[in-house]
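Of the protein chains in this complex, all but one are displayed in their positions.
And then chain A:
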Amino acid sequence: MPHPPYLSPGYRSTVLRAPSQPPVAFKADPDAIELSSPVFGHQEVGSLDADLTRQHEGEPIGERIIVTGRVLDSGGRPVRGTLVEVWQANAAGRYAHAGDQHPAPLDPNFTGAGRCLTDDEGRYRFVTIKPGAYPWRNHPNAWRPAHIHFSVFGTAFTQRLVTQMYFPGDPLMPFDPIMQSIPDEAARRRLVSSYAHDVTEPEWALGYTFDVVLGRTPVES
């Protein structure tokens, strides 16, 4: 099981929110609605939605980056036309969210939310700025490593995945109870993006790659 257990006491918020009973394993009939997923229209997603650096009048402060990768099922097949949503803190580690109390500056030119549909190879691509680390109140001196939140749909509602992408070499990863809630080290490594020089654009932006593999592939018909 690559996923973290619901109850991971090092991450305090799990203590009262983790289900105490295991999920009920259920062999769905082929008509079960969970085996399908919404189909997105290309007109529903704007062409600028995937560029988080061009959503305001000016350019955001920070290190401009390109994040790209493929969404695949566990059989290695591309998941085409599926919705990928991302959100993140700004370069200073502050979210454009009313609930974020971290005393770091907001950036008037950065909201930190984007979305796109995957292409025929399952590929997505975002232009953004590298998010900053930020403190949280889980335990004394708690800091989240820099991360980008990802939400991916897939072809079945059972495949629905929300996760976080981390950056290679971030020294905060071993201290982070959210990332460390994943028991298997190889599984944790799959959440770390790779620096990709062939994605890097000269005089413009550094490139990172991050593939997403969705589980619970529905029964083949």
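Simple rule for what comes next: contacts are C-beta pairs under 8 Å (C-beta built on N, C-alpha and C of every residue); 3 or more make two chains touch, one makes a residue touch a chain; residues count from 1.
Everything that follows uses one rule, which is that contacts and distances are computed from a predicted model.
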| item | value |
| --- | --- |
| Which of "Methyltransferase", "Deoxycytidine deaminase", "Glycolate oxidase iron-sulfur subunit" or "Protocatechuate 3,4-dioxygenase subunit alpha" matches, in UniProt, the chain that is not displayed | "Protocatechuate 3,4-dioxygenase subunit alpha" |
| Chain A residues touching the omitted chain (full complex) | 2-6, 8, 11-29, 31-41, 43-45, 72-76, 83, 85-87, 89, 95-100, 111-113, 149, 151, 157-158, 160-164, 178-179, 181-182, 186-188, 190-191, 211-216, 218 |
